[in-house]
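A single protein chain has been removed from this complex, and every other one stays in its place.
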């Protein structure tokens, strides 16, 4: 999917993650803040990257502020941000 | 049969609440995509509940918590995406709001079937419950309930009071008089077709006394449980549905006597000097099931 606009998803509540997604042309760039960065920082970045890849997003600037979200929450917030940024409502449920 | 004494409402867009459902131990949890979600967040909530269900389903099953998602009404542009999101994620039951016609059930069922086929889920494994929320819905509740003869998916009916009283140009009162006829009709429609039936929410979350009064009333009227807006109400409703010691003792006697009678091929028998027949046996079994759920007796004792 091609990102068109800057999109936000998620909240700063406990167990959630806020994603700000911006179109870019320099590959995937992630800026992560997390309450559990020491233990899960790499895992969170991996989930963000995999989710973007699975949606065929090659270039994006991601600003993530994590408050202890588990993987399915991270996946969800990234997916939401991608659909919103791409202005696409052709959701895929698998 | 699965008990549905408590159906706890939780907004489908709150990760912390979704993760902590197990704490409250409701019989069913209903994740809400409808009223609890702002129009601009419908997409986020739908995506979140889809992904959460996929991961957490297994844990809910182990804990014996049934998962229900309330989708947006058939008059909205959201409902089909809602069904796709939750059926593909393995939800146990879809709750349809604002049901007014028998046709509504078929519309939903057809969509569910389409999604089940598409995602390879076992056909018929997604159940449906309908919420009756208007005067028209109440008047048609029997016709709606009767659709269960054509689709095994429909297993429960709920009354939703807030929209109903609005459609009646009245409002909620402490006595509940304004709901009396609707409750009677919905309960009768549901029970006449073998459906489970749940009462509306009690919104005054700090009024335990009022809640208990209403819970006792609807239990007497034949409802099997209630929709709940606060976790604290789970325990209260379970207490209301817990049988008394006297009821349990009697039910145990009936079950034992039934087993003995069967073994001896007796057609007619008595317990405590009263004749026992089919309805009494069914009632005894339900009492024991409720007693087990309320942890008053062990599963062994209920056999």
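Residue numbering begins at 1 within each chain, and the chains themselves are lettered A and B in the order written.
In the analysis below, a residue touches a chain if its C-beta (ideal position, glycine included) is under 8 Å from a C-beta of that chain, and two chains touch if they have at least 3 such contacts.
Keep this in mind: contacts and distances are computed from a predicted model.
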> UniProt names the one chain left off this complex as which of "Spore coat protein CotF", "Sugar ABC transporter ATP-binding protein", "Manganese/zinc/iron transport system permease protein" or "Citrate lyase subunit alpha"?
Replying inline: "Citrate lyase subunit alpha"
> Footprint of the hidden chain on chain A, which residues?
Replying inline: 14-15, 35-36, 38-43, 67-71
> On chain B, what residues meet the omitted chain?
Replying inline: 19-20, 22-24, 55-56, 58-59, 63, 231-232, 295, 298
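The criterion applied here is as follows: only the chains that are shown with their structure count from here on.
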>> Based only on mean CA positions, could you tell me how far chain A sits from chain B in angstrom?
In response: 36
>> Looking at the complex, which residues from chain A come into contact with chain B?
In response: 9-10, 13-16, 69-73, 75-77, 79-80, 83-84, 89, 91, 93-94
>> Which stretch or stretches of chain B touch chain A in the complex?
In response: 14-16, 19, 43-44, 46-48, 50-52, 54-56, 81, 84-85, 88-89, 115, 119
